[in-house]
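One structure, pasted below without further comment.
For this depiction, one protein chain was excluded, whereas all remaining protein chains were kept in their positions.
And now, chain A:
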Amino acid sequence: MAECHPVGFQWVMEAKARGAKVFHVDPRFTRTSALADRHLPIRAGSDIVLLGALIHHVLENELDFREYVLAYTNAATIVSEDFRDTEDLDGLFSGWDQEAATYDPRSWAYEPSGEQPPADQAEGGPRDAEAAGADTYGAGGPAAHPSPRTDPTLTHPRCVYQIVKRHFARYTPELVERLCGIPRDGFAELAEAVTANSGRERTTAWVYSVGWTQHTVGAQYIRTASILQLLLGNMGRPGGGILALRGHASIQGSTDIPTLFNILPGYLDMPHAERHGGLDHYLEVEGGTTGFWGNRRSYVVSLLKAWWGEAATEENDFCFGHLPRMTGDHGHYTTVMGQIDGTVKGYFVVGENPAVGSSGGRAQRLGLANLDWLVVRDLTLVETATFWLDGPELETGELRTEDIGTEVFFLPAASHVEKEGTFTNTQRLLQWREKALDPPGDCRSELWFYHHLGKLLRQRMTDDEIDRPVRELTWDYPEHGVHREPSAEAVLREINGVGPDGRALSNSTQLRPDGSTACGCWIYCGVYADEVNQAARRRPGREQSAVAPEWGWAWPANRRILYNRASADPEGNPWSERKAYVWWDAGRGEWTGQDVPDCEIGKPPGYEPPEGARAQAALAGTDPFIMQSDGKGWLYVPAGLVDGPLPAHYEPHESPVANPLYAQQANPARRTYHRPESPYNAPGGRFPYVLTTYRLTEHHTAGGMSRPLAYLAELQPELFCEVSPQLAGQLGLANGGWATIVTSRAVVEARVLVTGRMRPLRVEGRVVHQVGLPYHWGWGGGGLVTGDVANDLMPLVLDPNVYIQEGKAMTCDVRPGRRPRGRAALDLLERYRHG
């Protein structure tokens, strides 16, 4: 955190100054480790063992926050007798279909499971597996029975509490020592601190970044932390939570308003050709009718009204048929395979640099070289724009400039100070940026580009039916200035939504299912409340409470801590004075406190939903997790994940360690691409070391926004690999000299940094060496400093829930000296691939 989110880390240091104990779990020793109370080096790819052992510790010693667990989680819920755990089936859950390599999740359901959909339509079933469907459940769970059978004594053998306890029984401190390389005294110190700092009076927070997500079990890493935090009562409370530190200024925004294939704004599913028919059918199969997702029709219809305006009517399903349909995986890596195979002809790359920034860069570049046309928009000539002129495949002779048919348009972009608009930061906070000056030359904002491209395309549309969605699209944003820049505020107001009177809405609860409201992203409804750009609010922090509600605007409804109903006990009183945040004011008959309460403000804690209630009315006054169909935090996930209802430790796709827990070595549901452009490392001795990658404070991602800057280039001029003195001694690597890192995808050279910061770990009774590589370099990109592309080393193997690649744990070999050039580099790779 101190490396990659340094200014955010000041708050960790504030907490430490007030007595908080800080642990840093990371394969490498960083600036964070230097400032933490304790650094626990861990083998990359083994975190579920560590977190699972903490869960085991809590359950074995009954250290859970029982009142919280009983009231706010599904601990008491009884699960179907058809369910079988990985502990019963040697690493597989019940429902595994070996041939299809997917789960039928129906046996994971609560009891009584009621009427179940057919296997291929089940949430988290094969349809979701092939289209990253589980992604959408991040904003709220899939449907589950709102009032299933429970055992509040938590003793029923099939209640969630007992299932979780049995599941993690073998996740012991001994196993942590064997698999993670963390000694028992280190684990004991962590377990003691985490449990001692949880409960009524205290809370513990977990902070993670892509070190947890870029794995073939990435979503399950976060799930493991969720189970721990729910058991300890650390969700929805101040100082608690599981906090994702995201790496781009508005990566949260580009997920909420997604430039992602499988979702529409506000985490609504993109329709699927086989799963969904018309609007009614889509709504029927997408999630439950209880909890706030019970208002899904209002969210969808309002989005369709925002996009197709008067053309969207009740009679034509509000133009639901204008939405294109998915038929499977249309994600980033599959798109690249489509480029190589010739099905993808044209490609826009805007503010991203896949030629050096994506895993398996060679496949990316071969894809770019096979396009008809490519549009790159960026601040500098990034490698993605110049691959045809100076890419590494020219040096090896795999490509020749004059053979590459791709037509390339490079359009320079406006910088963040040359346009106005909002970034959504990692805490869901929208902050409006004022424009400082006009962009130079041909530089334009993305807003300008897409607005004018849309206008030019509309001129090219015909009366043909296929052109109707473009013809009928609302696309009339006011323009200003010499460049005819569209109004970003007008776009933000459309995102916010308007009511029947044409006035800006102030809350998503005002959205209607009948077409009388329009809203471009329901979770952002309220950002333009009262016709005021709420994201532009800048009341100084020192003039506000610590919550600072008048700085920017957080979705939803300006809430700063999600699910904060859980900061009060079931009766609505703060768990303790020390941790008071929101509470029920019986006198006024409403919720109040330091933040916007994350529940219906007038719903008393004693509210019991009547039979047959829908949407939020179906949740009790004690249910804090209001996006879930049952209002509960899920220790066990009865539906929605494609790789199991509980996290299990699987080794990374490429690992030097055999999984001692199960016969199942790696996540059986992981997504693989068996392609010659990007092969996998064979198991065994040829690739004996663990390779992990990371960022440095002085650079940003693949370097497009940092390598061209003189200050930053000087501070971190060169690609290096971090190795321990022991490994350096074994291999004959000299500090400051050169090393060559090899996987079956690529061969990369780097300066050697011999450092005690990389510690050899004893795993399964033998020493495992880890090699660390920052990934900020490329061959060009306007960089004042250049270097080999670390991302070229990575395999294309993905988490099956969200299709994120395993970039944090793989195997490699290391050789002293510089890498071979040209054809010789290919020959070396060939020897590693085939022995």
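Going forward, contacts are C-beta pairs under 8 Å (C-beta built on N, C-alpha and C of every residue); 3 or more make two chains touch, one makes a residue touch a chain; residues count from 1.
By definition in this document, contacts and distances are computed from a predicted model.
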| said: Out of "Sugar ABC transporter permease", "2-oxoglutarate ferredoxin oxidoreductase subunit beta", "Signal peptidase" or "Dehydrogenase", which one is the UniProt protein name for the chain not included here? | reply: "Dehydrogenase"
| request: Return the single residue from A:473, A:498, A:723 or A:793 that touches the missing chain. | output: A:473
| note | Of A:424, A:655 or A:724, the residue touching the omitted chain is A:424
| Which of these touches the unseen chain: A:700, A:745, A:769 or A:819? | A:700
| In the complete assembly, which of A:208, A:410, A:607 or A:738 touches the absent chain? | A:410
| Which residue among A:60, A:314, A:434 or A:476 touches the omitted chain? | A:434
